[in-house]
Structures are given as structure tokens and as C-alpha cells.
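First comes the structure, then the notes that go with it.
Every protein chain of the complex appears in place save one, which is left out.
Moving on, here comes subunit A:
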Amino acid sequence: MMCGDDINQSINTDMQEDTGPEHCATSNSMNESVKVLENLQIKIGEAKHLIPGNRDTRNSYCSVCLDQEEIFKTRIIEKSLSPFFQEDVDFDIPHKFRLLCFNLHDVQEDVLVKRDHIYAKVAIKKTDIVKYNAHEHWFPLMPVESCSKVQGQVYIDVKFSHYQSLGLNVEDGHKLTVRIPECSGLMISSGNCDPYVTVSLQGTHRNETKKTRVRKATTNPHFDDEFVFELNKNNNLRRSWFDLTLGGNEMKVADQEHWTALTLKVAVYSSGTLGDEFLGEVKIPLSSLIDMKCHAGWYLLNARSGKTTGNGVKEDFGSIRVKIVYIKDYVFPSHVYNELLQQLVSSVNVEPVSASWPNIMSTVCGVRNRPQVVRSLVRIFLHQSMLSQLIEPLADDEIDRNQSPSTLFRNSSLVSGLIEESMRLVGLNYLFNILSPSIEKIKTEKKPCEIDPSRLGAPSFAMASSTSSIDMNSQASDQSQSNMNNLWEYVHQVVTAILKSAPQCPSLFCEIFNGLRNSVTKHMPDDANTRYSAVASFIFLRFFAAALLSPRQYKLVNEDMDATSSRTCTLVAKIVQHLCNKSMPKAASTQTASYVNTFCKRFVTQEHLDSIQNFIDVISSTMKCLDSKGRTSSILEKVMLKEGEMVKRAQGRTFLLSRKNFKTRYFALTNYELSYRKNKSSKPLCIIPVQEIIGVEKLQEESFRMGYMFQVIQPNRVLYCKANNSVDQKEWMDVLLKVCTCNRNRAQHYHPGAFLQGKYICCNSTTQKAPGCTRVTGLPASIRLSTDLDRELERIYSLLSSSVERIHQLQEECGARAVYVGPQLPSSSQFDSEESVSVEDTDIEQSLPPPNPNKFDVEDPQHTFRTLCSMLECISTLKELHEEYFTASGANDAELGTHERPYGDT
């Protein structure tokens, strides 16, 4: 403990001394500013071969725990011994932990009580996660009794000391001082944990036990008791005899031998009215401590020895399929990544596009890592407000290379990944506004919508079929008629919402789609279809349809839906996608006989199709965005975002003497300012620039005894507005929030109540400028602000540095190609002798095409080579810093005896 304090102090003093500019920071202060961020992405697939419970089956859910803390749980899958969960969770690890656990819970609802107990679990040590990282794996489940009754750790501090006996025989003695400062993560059994610790010294002739006081209701108790054991006890007679016969030196040996027979046992119990419960123990033979004067560290609690192994037969308790992706980032201060960021950003203009950083990264990191590459690239470029500049050249390149327009953007590629990720990052709110009303309706109404005759008629899916087949048929056709009507109702609602949403479509979407459209028009001027289908393959196929198919992943619902609703959503998605396909200017006439066609023939008119085409036109038009240089011109032109009448209270009034200070005004919000006037055509009475809006919040109804009120918070005053209804209120608040998200000085706190009669009714502050009493609501400030640029750049670094080998291979490939294509490049063969190079030359001339034609596709060896070099340079600079950090902090491995790596953790 002392040592740790020393280190902390020395770092602190270093920090104080080091006041120089950031770039010449010493390694110590560098270590201080390195953020270590850990992230877990977990996919819970399914379980199988579970042991049935009381009712021959299980109602199971699976929870994810860090040690004992529950982080996430799946929905309950009823009556199954092979529940299919298929749920994902992604979180930053909030604290240190040792075990990642997957617990299977059984939920039984009896008449009155709902019982929920864990019947099987998997516990994976943090240090072992790496072994399974990023790969799906079936983990064998363990019964709970054997592995989880005992858990937690205990900190044991022992000290040996000499003492001089003052008795008749004057001689040296030894004593052992044991302290148990704390325990952590103890098991909670029967809802309670009142722990105490016993410390015993055990040997064949000796068993001496002392115990601490009981601590109430804690799993992390602290104790201040100190226990002293005399090691020479009981042996005085024999020792003095030894002393006489063998002399001093030999005596010590004998003495030590005796210690080694002793064992220090530390056991933890929970005190209870019905008797104490054993929570775990640690046994340390004193022989293992013989060379140390003092020793301290965290020990893992064990089950009672002798009871650890079962009956020897390894039973199968089933298994669970889980995928764990664990990422640990060492995020350095921003300036460290300057060069990397610079290279990355400037690389978007590289010609040819195939030699740009993003393209090469995607090549060297491989298909499997593409999602990670895409994720970080999108966030970095969004942060730099350059996302469309990143995507456009890459998309243009892909369109240029594409041979058959019909399959354009159907494959998964770097570009499709980037656009999809961008849509998800920027468009979730937009998506929510469009789809959530329909999905809510589908969820609550649960109207049958199945129109697939094979599913309707299939007896295997019917619950019970005692009716005759003729009955079945007529029923089925009646059923299918009403189902069709039901389905159309939903489809119609969804399509109408989508079509109406064009003005709200995020401008980033419009920019990207406009780029796609222009690029397609450029490369395929005569193709009327593809300019639509290219856009549709993103906005419909990869956004609307994808969201309808998995609403939970797109945050449209909080819980997974029941089978009927999710089937309805699938059908809606199919129809919407079908409508989109058919809306193409030259849509092929349908030849296949499918129920989807029958459905559409019945309901869909040409008008519907035209308006879909029109929708695509609008969201990919130049109206909303960009000039020739690709800079968003929406920043320049004034766009009306929302307008309408609202009642407002005079600003800055402090007294309630005149209650007539509410007036109806015509409000208008553009991307520049919020203004209001007497009526639509009159001059503005007040203009609030967008920059001055530092918060938008609801106002407590009690303030003016009026509903639908919200406040527009400005640095020096607040505007109270009353919208017409709750929808109007939400719309105003949403759009206001949106325009002010980029304001740097956004308020952190606000007053939920109004300032009336000289005080805020919410907190009674009497000054109008009193700082807010409540934190602003947790809407994400903005995607741009919530992006941790440094962290994403660190990810890019670690992705690249793990692919260094492939970078070198690609470099060699470039070298080899350049040899026969163009001028000599410095390649890895530069150290070879003259002769061998010339031999290579002739070899290559004879054996065209160049080696490994399928491994890498290098279009322009020289530029590619140049990019690779700068890539390697960036990596090696960063690598040096990382290594420096690791050696300085020993960050690679936790030391034995620490909380992360306790003794006894095998």
C-alpha cells in the first residue's frame, strides 16, 4: 500500500512541475493523460440442451453481469429448453471487473409469487476473454451451486515480527500479525449479506481462531481488527530442549520447520438469525510466506476444500452461444493523433481513389474488420464535417467500376457500409418520427396480416385443426381477405409517413444521395433507372426496410416484439420494398406469381408509385444541399424549419401583477434564427439568433397552470411559449433542439419552473439569473459533440497496427508491379544484390500477369505505395508512444495480488 502511495505522489509532483507546452510533455504526464477505455460488444445467440425445471421446461432469460452487477438482460423466452435470444448489447465498461457472467434465469409465475432464479451460468474471466474475442463460441453452462455460491475476494495483510520474550527463558520469538482490511464482491445469499471474517492458525496440534465484528448489509465490508498470533507457542518446552542439545543455529531451523506445518485460514461468513452462512475461505500455508517479512494482497475466495469437486461425473448442463468483442483503447491526448488525422482527412482527394487511406485500410484490415473500420471512419469524418467528401469519391469510383447497373450497390462494400453507418448515426431520430407511430399501432392492435397462403393454410402452423379441409379453405380465403385489408392499412400508414417526411430528411442524407445521383447520371447518362435504384438501395433497402425488419436494433422499440407483430413488420417491409422496386421508371413487369404481387395489384395505384419516385427525387435533389465544391450550402441559405402560431409570455417579466402578458404570435424558425411577429405577413417583433438558444426544455405545468409549454433558454433570459398541443410542442422542441445542438455554450442546468413573483417556483431561488437547479434532459447534445475523436483515431491506429503484416505484403505487391509497369520504386528488394534484381526483372517479364493476382488488386502501385509508406510512418510513431506508455505504467498485466488479478486465480 505504501509503495502505491509513493508512486502517486511522485506523479503528482511531476505533473505540477511540467507546465510546458503539451508536445514536450514528459512520459510521466503522458501516462497520466492516457485514457484507458474498454468496450464490450456482446451478442447472445441461443442456448441448447438445457436441463428442464419443475415443469419439464423453462421460461428463460439471460442476463449479462460484470461480477455481480447486472448490466443487461434479454427478453423472456417461454417454454423452451433451447431458447433463441439473438440479442445484442454494446457498452463501455464502467468499472473494473474480474468475471463476465452470463446467467440463465428461470421465471415461474405461480398464483401469487413470481419466482426468478438463476439455474445455470457461464463465468468468463476477464483475462480469458481475449481467447474468445470476436468469435462466436458455445460455452458450456455450469450449474449454479458449484460455481457461484462462493465469490468475491478478501484482502489479506500479514506481517511477521520478532519479539523478545520477557519470561524466564530469555529468547527470540516470532509473532504473526494479520489484518483483513476489506473484502469485496461477496455473495448475497437469501437477500442479505452481513459479513464477518474469521482468521485461524491451524496445525496438527493447534487451532486458534479469532473473528472480526459483523458488518451490516454490505458485500464490500471494511474491517479494522488486527489479530496477533504467537508462532512459538506450545513449543517452549521442546524448544528449550533443542536449545540445550543442539545449540542456537539448529534451533532456528527446527523453529522454522515448525511454522511450515501451520496454515493460515481466512474464512468469510454472513451472520444470520438462522445460523451463519459460509461465503468462502482462503488457506495460506505459512511455508509459502517464509521468505517474506510482510505480505499483502487480494485473494480469491474459495469454496470449502474437499467440496470443490463434485462426484467426478461431468454432467452436461447445456451450453450457450455467445459472441464477445472486447476492445481496450489507450487513448492518448489529441495532439498525438494530429498526423494520423491529417493524413486521413487529406487522403480523400487522392487520385486514384483506390490509393486513398480509406480504401487501403479496408483492403489491409480485411472483410471481417470492415465494420470496425467503417464505424470509426464515419465518426471521424462526421466530426470533421467531411462525411460527404469521404463518401462521394469512393461511391463515384464504385459506380465507375460497376459493370452491370442492376447489381449496383447490392454487394456489401466499403461504400455501402459507410453510407449505411452514416444513415444509422444521423438518421435514427428521423426514422423514429416516421416509423414509430405505425410500429406502435402494429404492436398494440396485433391485427392478423398474414397474406402468404402457404402460411395461412399450412396445418403445421395452425394451433389445432379439427375442422374439415373444405372449411379450412373457405375460412382461409375469408381470412386472407381481411388480412389483406389489415396489412394495407399499415402499409399505407408507413408509406404515407415516409412520403411526407421528405422535408425532414437529414441534410446529410440529401448530400450523400445527391452525390450518388450525380455520379450515376455522369457514368450512365442514358440509364433512367439506376439513378433511382442507387438511392433506393440505401434509403429503402438499407434503412426503412432494415428498420422494419429489426425495429429494436434501430431503437424504434425498446423490447423485442411478439411473433405476430414482427411477422407483420416483415410483411410491411416486403411490400414497401416491393413498391419501391416497382416505382422505378422502367420497372420490369412482374412475371412471377407471388402473393405480394396479388396484394399490390389490388391496392397499389400508379399514383403511389409516382409519389415514391418523387420522394426519391426530392431527397436526392440539389435543392437542399451542396455547391460545386461539396461544402454544405445549407449553412448559407436560409431554410424555413417550422412556423406557426403559438402563445408566448412577454420575456423578462418578473411580476405576476399583470397576467395579461400572454400574446399569440406567429413564430418562424429557420436555420439562422427564431423570430415572432404579430401575424405571418407583418415585420418581426423579436429575433433570437440560433447561437443564443442554449437550451430547450419543457416548463412545469404548475408555472402558469397551462399545458404544452416549453422554454427557450437564452444566456440572459428565457422565452416561455405555449404550443397548440402535445404534438406541436414536441415538434417545436425537437426542431429547436436540433438547431441549437451545435452551440458550444449549451446550458447544463435549467429551471423546470418559471420565475414568478420574484422567485423560481421550482427551487425558490430569488435571483432570476440563479444557475439552473435541474440538469438538462439527456438528449444527446449532438452526434458531432458526442463523438470521441481521439478514441476513434486510436481505433484506426490499432486496426492498422494489427494489420501491419498485410500492409507490408501490399507494399511488396506494389513494388513488384511497379517493376514491370513503371519506374522503380523503393521496395523491399532494395537490399538485394544487383544480379538478383535483374533476374527478377526477366522473371516477371516472362510470367505475366504479376504474382498473386487475386490477393490484392493494385491499380496504381506508385500512389498506393506512397499511401502505405505514410501509413506505416504514422503507425510506427504511435507505436513508439504506446510502447513507452506500456513500459512506464506496466499497463500490460495487472500485478499478482491486485484486485484484477488476485492470488488463487488460476
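Simple rule for what comes next: a contact is a pair of C-beta atoms (placed from the backbone, for glycine too) under 8 Å apart; a residue touches a chain by one contact, two chains touch by 3 or more; residues count from 1.
Everything below uses one rule, namely that contacts and distances are computed from a predicted model.
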Undisplayed chain, where the name is taken from the UniProt record, one of "Cytochrome c oxidase subunit 2", "small monomeric GTPase", "Tubulin delta chain" or "ubiquitinyl hydrolase 1": "small monomeric GTPase"
Full-complex contact with the absent chain, from A:161, A:209, A:342 or A:406: A:406
Touching residue (missing chain; options A:54, A:204, A:273 or A:454): A:454
Contacting the left-out chain in the complete assembly, out of A:109, A:136 or A:351: A:136
Omitted-chain contact residue, chosen from A:68, A:86, A:220 or A:493: A:86
Touching the absent chain when the full complex is considered, from A:182, A:420 or A:450: A:420
Contact set of subunit A toward the excluded chain (per top definition): 45-46, 48, 79-80, 82, 84, 86, 136-138, 319, 321, 367-368, 403-404, 406-407, 410-413, 416-417, 420, 452, 454, 460-461, 537, 541-542, 545-546, 549-550, 553, 570, 573-574, 577-578, 581, 587-588, 591-594, 854
